[in-house]
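What you see is the complex with one protein chain gone and the rest in place.
Chain lettering (A, B and C) follows the sequence in which the chains are written, and residue indices restart at 1 in each chain.
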Amino acid sequence: MAPLKALFRDMLRNRRIEEEIARRYADQEMRCPVHLSIGQEAISAGVCLALEPTDQVVSTHRAHAHYLSKGGDLNRMLAEFHGKATGCCGGRGGSMHIFDHDVGMLLSLPIVASGIPIAVGAALAMRQTNTNGVAVAFVGDAAVEEGVFHEAANFAALRSLPIIFVCENNLFSVYTRLDDRQPDLPLQRLGAAHGIHAETADGNDASLVYNIMQNAVARARAGAGPSFLVFDTYRWLEHCGPNYDNDIGYRSPEEFEAWKLRDPLAILSEQMKASGQWDEGEAERQRAAIDAEIDAAFRFALESPLPQPGEMAVYA
Amino acid sequence: MAPLKALFRDMLRNRRIEEEIARRYADQEMRCPVHLSIGQEAISAGVCLALEPTDQVVSTHRAHAHYLSKGGDLNRMLAEFHGKATGCCGGRGGSMHIFDHDVGMLLSLPIVASGIPIAVGAALAMRQTNTNGVAVAFVGDAAVEEGVFHEAANFAALRSLPIIFVCENNLFSVYTRLDDRQPDLPLQRLGAAHGIHAETADGNDASLVYNIMQNAVARARAGAGPSFLVFDTYRWLEHCGPNYDNDIGYRSPEEFEAWKLRDPLAILSEQMKASGQWDEGEAERQRAAIDAEIDAAFRFALESPLPQPGEMAVYA
Amino acid sequence: MPDTALPETRIISAASAILEATEQCLAADPRVYLMGEGVADPKGIFGTTLGLVERWGRDRVIEMPVAENGLTGVAIGSALMGQRPLMVHQRVDFALLALEQLLNNAAKTFFVSNGAHRVPLTVRMIIGRGWGQGPEHSQALEPIFAHVPGLKVVMPATPYDAKGMLIAAVDDDNPVIILEHRWIHYATGHVPAERYTVPLSGPQRVREGDDVTIVATSYNVLEAIEAADAMASCGIGAELFDLRVIRPLDIQPILDSVKRTGRLIIVDTGAKMYGIGAEIAARATEACFGHLRAAPRRLGLPDYPTPSSRGLIGTFYPNSSRLIETVGEIIPEAAERLIPALATVAEHRATVPVDIPHPAFRGPF
Partner (left out) sequence: MPDTALPETRIISAASAILEATEQCLAADPRVYLMGEGVADPKGIFGTTLGLVERWGRDRVIEMPVAENGLTGVAIGSALMGQRPLMVHQRVDFALLALEQLLNNAAKTFFVSNGAHRVPLTVRMIIGRGWGQGPEHSQALEPIFAHVPGLKVVMPATPYDAKGMLIAAVDDDNPVIILEHRWIHYATGHVPAERYTVPLSGPQRVREGDDVTIVATSYNVLEAIEAADAMASCGIGAELFDLRVIRPLDIQPILDSVKRTGRLIIVDTGAKMYGIGAEIAARATEACFGHLRAAPRRLGLPDYPTPSSRGLIGTFYPNSSRLIETVGEIIPEAAERLIPALATVAEHRATVPVDIPHPAFRGPF
C-alpha cells in the first residue's frame, strides 16, 4: 500500500518550494538557470519514497524535486542556487549540479542523458560489491533520443543490473513536442527493445507511481534486472525559469488546462478523501510548517557567505 | 525473381578476389589491415544487385565485397590496398576507406557505426532534392550497440527516409560473441523499436536476400520509410587478416564446420541446379575469366606508382 | 558592451545579424538547410533563428531529436551529397557528443577521398557565459577543433563579422566550425542589409599602436578594445588583432606587428593551458625572436572548470583590467602611466554585475 500521507507531504512541500523559487526568482539572487518541476511532483515522490537512503539516484537539469524527495537538504539546495559556500556543491555547480552522496543523490547533470550510464555504473558497483542497493536514472522523454541511453540500457540488460530508468514523459524537450522528435510510438518500446521490463503509467498519480516503482525495486533487489518506467506528466511552467509561457505558442491553452485539471496534488488528495485518510486540519498545519521551513531556508541561503576563490583543486 | 546467374557471378568473383587477397597477403605488398568477407558474400550480392548505380551505399571496415558488388572497380580497390596512387583514394585511405561516389559507394569507414548517420544523411539529401534514390547503411551485429545507430534510426523513422539498414549478423565483434554483448533477443528488435520495418533472414541465401532487399527498396522508393534487415551469416576467416583462426579458441570447430556447410555459393548453385539454371561449362568459363581479371588487377596494383607527398590539401 | 558604431550606419545586434545571415543563406541557395535543437521553437536559439521555420518550412528548418552525434552524421552525409547544412548547438558543450563525426568524417573526408568529396557543413556552437551557467554550459574548447586538420574554425566578435563570416562559412566547400560567444549576441554595430561575406582568411587589425601587440578572440576582442582605448588615452599604443580565424591560421599580420612592437599578449576565450595562445606565442617567438623585447604573455581561463557562483566567477575570466595590468608587466616603464586606464575600465565594469552580458539581462539562461 502506498503511504498516501507521506507522498502528499512530499509533493506539497516540493510544490511550495518550487512556487517560492519562482516567486523569488525576480529578486535576482538566484543567479543561475532553474528548471522547475511544478506539475510533475508525483513522480519524484512515488519514485523516491520507494527507495532506501543508500539507493542512488542520478538526475538531470530538472533535479530539484528528485533531490528533495530523496531526502535532500533544502538549506543546502537553496544555498547552491544562491551561489553560496553552504550549497551542496559549495556554489560551484548551481541548480543543474545537485550532488549529495549522503542522501543518495549521486549526481545531477545538465548534459541531457549524460547521467544515464553513470547510474548504470552505480548499479554495477553495487553488484560488484554485493550491496543490495538499487540505482535510479531519471530521464526525460528527450533523453532517450541520445544514443548513450541505448548503450547504457543494453549493458544494464546484459548484466541484469539493479537499475531503474524512470522516464518522465512531459511531452516536451524544451519547446519541441515529442512527435517532432520521435515516431508516434509508446516510449516504453525503447526499454523493451533491450529486453528490459517496461511499463507506462499515469505520472500524475503518485500512489500508482509508488506501487509500480516498488515492484521495480523489488525486481531489481531480487536480481531480476532493470526496469524502464514511463510516467506521463506535464510541466506547468516554462522549460527554464519562473514563468508560465502558454502564450508563446508551442502548446495550446486547452492542453495546458486539461493537464492542470489533473493536478497530482488534487488527484492524491481525492484518493486520500476516498480512503478516509484526509484531515483538513492536518493539511493546514502541514502547509504552515512547510512554509516556515521554506522561509527559514531562504533566509539561510541569503545570509550564507559567497565562496571565496582561494585554492581551486581539480585533483583529489 | 532473383537473377540467380548474376548473383552467382558476383559472389564467385568476390570469393575469388578475397581468396587471392588472402593468398597474397604474406607478400607484404598490401601493407594495411584487411577484413575479408569470405562466407558472407550472399549479402553484398543480394543487397547491391537490388540497387541502382545512383543509390548510395555506406560501408564499414569490412567493405571489399560491398564495394565490388556495388559495381566498384577492382583495379582501383586493389591499388588502394597496395597504397598506390591509382587507388580509389589515391592510397590515402587503405582498405578501410573505400570511397567511390561514381558507383554509389559513398564512404566506408573504419570507426564502427560511424557511417550509419552518414547514410541517413544521404537519404535525407535524396529526399530534399527529390531524387528517387535509396541509401543503404551496412552495419555489423556490433554496430547496433553504438548509440549513434539508434540516433540515426530514430531520425530516419521520424522523417520516413529512404534508407535501408542492412545488418550482417556474423555473430561476432572481433572475437567477442553476440551473447557477451547483448541480451539474447532477435536483433531485428532494435530496428523495430524505432517503428522501422524489420525482418530477419538467412544471410547465406543470396536469392532470399535479394528478394527481401527488393521489397525494402520498393518500400523506400514509394516513401514508405526505412527498413532494418538482419541477415544471419558467418565469417570464415579471422576478423582481420588472411588466416583461418579456429584454433585460437573463441569459436568451436563444429560451429565453423556447420556454417561452412552452408556455403552461400553452394546454396545458390543448388538453387540454380534445382531451377535448371546451372551450366557447368559456363561456371568454368566464368571462373577462368574472373581469375584472369584478378590477375590483371593485381598486376595493375603492383605496377602502379606509389603516391608522392607533394601538396596535401585539407580544404576544397 | 563597446559599441563599434559609426555615424550613419545600420546598427543591429549580432543576434539579429546572425538571423539575417541565415535568412539570406536560405534564400540564396536551395541546398542550404538549418538544423538544430530549438531552431524552430519560439525562442529560436536566442533569437538567431526566429521566424525561419514559418518562412522556409520544416524541410529547410529542421527541428531535431536530442541526438547531437547522429544528427551531425546526418548533416555530413547530406553534405557529401551536395547539400549545405547549417547546424546549431546551443552550447559548445553539447557538441562534445559529436566529435567523432566532426573530427573524423567532416574534417578528413576531403583529404582521404583524394579530393573527390567535399563536406560543405557549417556548425554554429555557442559558448555560454554568466548567470551561473556552471562548468558544462560554458566551455569554449577552441583547441579541440583547431588541433585537427581539415576543419576551419572561426570566432566572430562583431555583428558585421558574425553575419559576413556565417555567410562565408555556408558558402565554403569545407566544414566550418563557428564558435559564437553568447555575449557577443548583445553587441551592436554596423551591419549592411545586403548579403555579403567576410572571407574566412585571418585576423583583422582593429586598433593600431606601437608599444604592444594584442591578439584576442571573440568576446575578448570587446574587452581588449576597451583596454586598448583606455591605454591609448594614457599614451600607450596597443595594436589589437581580432584573430577571427583560428584555423587555418594566418599568422603573418601578427608577426609583422610583433616585429614592430616587440611585445605580444594573447587573450584566450577558453582555458589558457594548451590553449590557442600557446600556438600563437610559439609561432611569434619562432618568427620574431630577434625582435622580441619581452616574452609573449598569455591570458585565458585558469586551470579549473567554470564555477557557477558569482562569488567565484569574478577572478575566472580575463578582462580589460587584467589585460592592462599585463601590459604594465611587460612594459614596466609604462606601469605607472597605466593607472588611469585601469581606473577607467574598472569604473565601467562596476556598472554591470560580473555575471551578465548586458545591463538589461534578467536570466533565466
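Everything below uses one rule, namely that contacts are C-beta pairs under 8 Å (C-beta built on N, C-alpha and C of every residue); 3 or more make two chains touch, one makes a residue touch a chain.
Worth saying up front: this structure is predicted, and the values here are computed from it rather than measured.
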Residue touching the undisplayed chain, where the options are C:37, C:93 or C:161: C:93
Sole residue of A:17, A:30, A:68 or A:124 that reaches the chain not shown, by the stated touch rule: A:124
Contact partner of the left-out chain, one of B:32, B:171 or B:302: B:32
Listed residues B:10, B:100, B:145 or B:205, member touching the removed chain: B:145
Residue among C:33, C:111, C:131 or C:160 that touches the chain left out of view: C:111
Touch list for subunit A against the chain that is not drawn: 56, 58, 89-90, 92-93, 97, 99, 101, 106-107, 109, 111, 114, 116-126, 128-129, 135, 147-148, 150-152, 154-155, 158, 312-316
Hidden partner interface residues of subunit C, rising order: 69, 93, 96-97, 99-100, 103-104, 107-108, 111-112, 134-136, 141, 143-144, 146-150, 247, 249, 270-271, 273-279, 281-282, 285-287, 289, 292, 294-298, 303-305
Residues in subunit B touching the chain absent from view: 25-26, 28, 31-34, 83-85, 87, 89-97, 109-113, 142-143, 145-148, 173-176, 180-182, 240-242, 248-250, 305-309, 312-314
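The definition used in the following text is that only the chains that are shown with their structure count from here on.
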Contact graph of the chains (line, ring, star, complete, other): complete
Central chain of the complex, centres being mean CA coordinates: C
Chain located farthest away, centre of subunit A as origin (C-alpha): B
Centre distance in Å when subunit B and subunit C are each reduced to the mean of their C-alpha atoms: 43
Distance between the centres, which are taken as Cα means, of subunit C and subunit A, whole angstrom: 36
Contacts with two or more other chains, residues of subunit A listed in rising order: 145-148, 181-182
Shared-contact residues (touching 2 or more other chains) in subunit C: 64-65, 67, 69-70
